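Missing here is one protein chain; the remaining ones are kept as they sit in the complex.
So that you can tell them apart, the chains are marked A and B in the order they are listed, and the count of residues begins at 1 in each.
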Amino acid sequence: MDARLHVMVCSGTGCVSNNSLPVRDALIEEVAKRGLQQEVRVVLTGCHGFCAAGPVVLVQPDGVFYQQMGPKDVPKLVEEHFVKGRPYTAKLYVPPAGGQPIPKLMDIAFFKDQLLIALRNRGMIDAESIEDYISRGGYQALAKVLTSMTPDEVVTEITKSGLRGRGGGGFPTGVKWASCRKAKGDLKYVLCNGDEGDPGAFMDRSIMEGDPHSVLEGMCIAAYAIGSTEGYVYVRKEYPLAVQRIQIAIKQATEYGLLGDNILGKPFSFGIKVRRGGGAFVCGESTALMASIEGKPGEPRAKYIHTVEQGLWERPSCLNNVETFANVPVIIDRGAEWFASIGTGDVSTDPWGGSKGTKVFSLAGSVANTGLVEVPMGISLRSIIYNVGGGIPDDKKFKAVQTGGPSGGFLPESLLDLPVDFDRLVEAGSMMGSGGMVVLDEDSCIVDVAKYFLRFTADESCGKCTPCRIGNVILLDTLEKIAKGTATLEEINRLEQVATDVKQLSLCGLGKSAPNPVLTALRYFREEVEEHVREHKCRAGVCRDLITFSIDPKTCTGCTLCAKSCPVNCITGERKQPHVIDDEKCTRCGSCRTVCNFKSVVVQ
Amino acid sequence: MSEENVGGMVTMTIDGRSGEFPADMTILEAARSMGVEIPTLCYSEAVSQYGACRLCTVEIVRRGRSRYVISCMHPVGPFEVRTDSAGIRDARRTLVEFFLARNPKSPELNALYAKFGGTGKPPYTLASQFGETKCILCGLCVRVCAEVIGASAVGFARRGMAKKVAAGMMRWSETCIGCGSCVYVCPTNAIAVADINSVPTGHVWKHEQDHRQCRTCASIHAQPEYFPDMQALTLRPEGE
Partner (left out) sequence: MEKVIEIIESWGGRKDCLIEMLQDVQGHYNYLPEEALGVISSRLNIPLTQVTHVATFYSAFSLKPQGKYRVAVCTGTSCYVKGATQIVEAFERELKVQAGETSPDGLFSLQTFGCKGCCGIAPVVTVNDDEVLGRVKSTKAAKIVKELRDREGH
């Protein structure tokens, strides 16, 4: 007998660290206590993408969304919802602006405007159950491909769909598959890039952890299309749960005859293994990734001879991103035309002519609803940030949105209506990247965030080529001087030239895109950058050498919390009397501001 | 590189002059065959190409679009190559300026700087932050030791600005045979071999070669660990 209620408990890394597993345990216990085991099934699912509201529990088929669940909330939830049949209002989602709780997931702004293709199974399946995946249509596409399509037809379909690489490059997937199909060689590889090194991006993690079969199915279809028998999923070392889930999925798919020898009884064999990264952002670059699989340091090489012809162990290799593969089965199921009807541009004659389908973005920073959002290509930045994202909280003012992680750039308010599209973002000086989108408000300093990204890329540079190794450090150096107010205007002017040189002369994508934060900072926020040097001012109150901390005597209650938290003991004051910061000793660490409950710490 | 017409011949223009080249030739080789000079630092015919220094960058123009590529690795093709455009000359100078940031006193690099139009003091300095070093990480020593000598006694370690040339475990090398090939091939004379008490010593990776002279013929210098093997081969006890 089928259960009448399915309780989906999120087991993504975010919710698990917020103790969603004890919630699951409590649910099972309570359900058993009330004798409801036959009627209510408790399921662990992958990441819902709404981590700030975690631990997240979704009750189906009602579609009711519960946030911030704890084990002690469980008895009441079971009684109200499972027994009495009404939503348990205390744990329903309440919009940040206040107002009535919203019971249904699909009514919540964060979820309403999303269009789930890559994340279609989000929160709906037990990540470790192949049966769940199949029951939602999984592996139908593979069956269709193996029984009724030739490899060339598969390549044509993917090309017609306009699918472009979701890892950042935006290269037309069908074109890549076609080249690899044509390449000479008996042994070809299908590789999945699960390195997801962009800090702040976790869409690939959520797909690998929450819906691993979607990746395997996509890879298998690719293997059939290009003529490959061996595949590897390369997962970054920081994602052990993803490694685990994929390994389980491979085992299950093999048992079901959906991987391995003679798949579905056809003369087509394809096996997949998992390989781990060692901790290097540069291994997201295709040739570095392949070097890593070969057991070598992740130093990229020139790609004048493409990896589709000579890649892993010099053999033809087709490398695609996790999210790209997750899209493939749906395109086969529903057709290229349907996919191409979503998004921008026209790909009927030119695979580069538009951005089709959807993209998963990792929305972070100063935005009410942080998390993973999948939206159609062509949606405006404004729509993502204000509709889906719920806008800027705490009455702060929007300053910039940074897209594409360390490879991307800052976009100002004037570009908020820009449609999200591979080429439009590049034109504006940024890029889509793997989908990182960080919203910055007036409390963030453009110089400081640019510095942050350059420090990251300088650390992660493999060091092989001169322009990236030395050029990016020179950019970082200059940014640090700007942050201190000691740079000259001439140095700021030269920054643009150095950045352009690094872009043009670097060997690989890391070096070529590392200067983007600097270039966009100069292009759109030059005034703020120069202000640091001209007026020794950091308008966001961030750059430590240019700010002072003081306590507003009017609002200070003398609670002494700040004095206690100060690591250099520079705050003095009697209990219940306004406190004072000794500016000479102050290191601008910000501890006082963190603990003050009265917003008395003033930074200028 | 094969002399045969592998994959046919290609017509390519270099600095306005047209030529026919085997399809598997690199732009650098093609240029040299026409007497066109392209500067290099990490390139050597004797070893595989690495593509690190970027100094051999040229501009290729195809269907109206221009790209910067490195000539030591990019194959010839049906396009126009510009080895001496203003952009390329600026790029070369910039690269040398980058090298000079940690290697300000190098005579070789300063000569290149002047040659590429650099005047006055080079604009960047990272020496105080990261230290001065003569090594430009071209990797010729690494490749020569691995591919020509077969000893792999030196390699790279770390990444980014911390990247350096080092022996195994970054201490001393057990496999170095003291041949001096690395010294010979280094473009900035970063590897020193000094005679200390008639014992050749390599400095970059703090390798002190303890060579002993075989008393018998006085012409063989070998590391002490090899002595037992050599004795066994020649059947002579040590000291003779």
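Basically, contacts are C-beta pairs under 8 Å (C-beta built on N, C-alpha and C of every residue); 3 or more make two chains touch, one makes a residue touch a chain.
Note that the structure is predicted; figures quoted are calculated from it, not measured.
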Listed residues A:Y239, A:F270, A:F339 or A:F549, member touching the removed chain: A:Y239
Option touching the unshown chain, where A:F202, A:Y386, A:Y524 or A:F549 are the choices: A:F202
From A:A26, A:V145 or A:L440, residue that would touch the chain that is not displayed: A:L440
Given A:G35, A:G98 or A:P567, the one touching the chain that is not displayed: A:P567
Those residues of chain A which, in the complete complex, touch the missing chain: 13-14, 16-18, 50-54, 196-202, 205-206, 237-240, 275-281, 292-298, 362, 364-366, 370-371, 402, 405, 436, 438, 440, 444, 449, 452, 456, 460, 462, 565, 567, 589-591, 594-595
Residues belonging to chain B that touch the chain removed from view: 142, 146, 152-159, 166-170, 174-175
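We take it that only the chains that are shown with their structure count from here on.
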Mean-CA-position distance for chain B and chain A (Å): 40
Complex contacts: residues of chain B adjacent to chain A: 50-54, 57, 68-70, 73-75, 90-91, 94-95, 98-99, 101-102, 123-124, 126, 129-130, 136-137, 156, 158-163
Interfacial residue positions of chain A with respect to chain B in the complex: 280, 282, 297, 301-302, 304-305, 458-467, 469-471, 473-474, 477, 494, 497-498, 501, 504-507
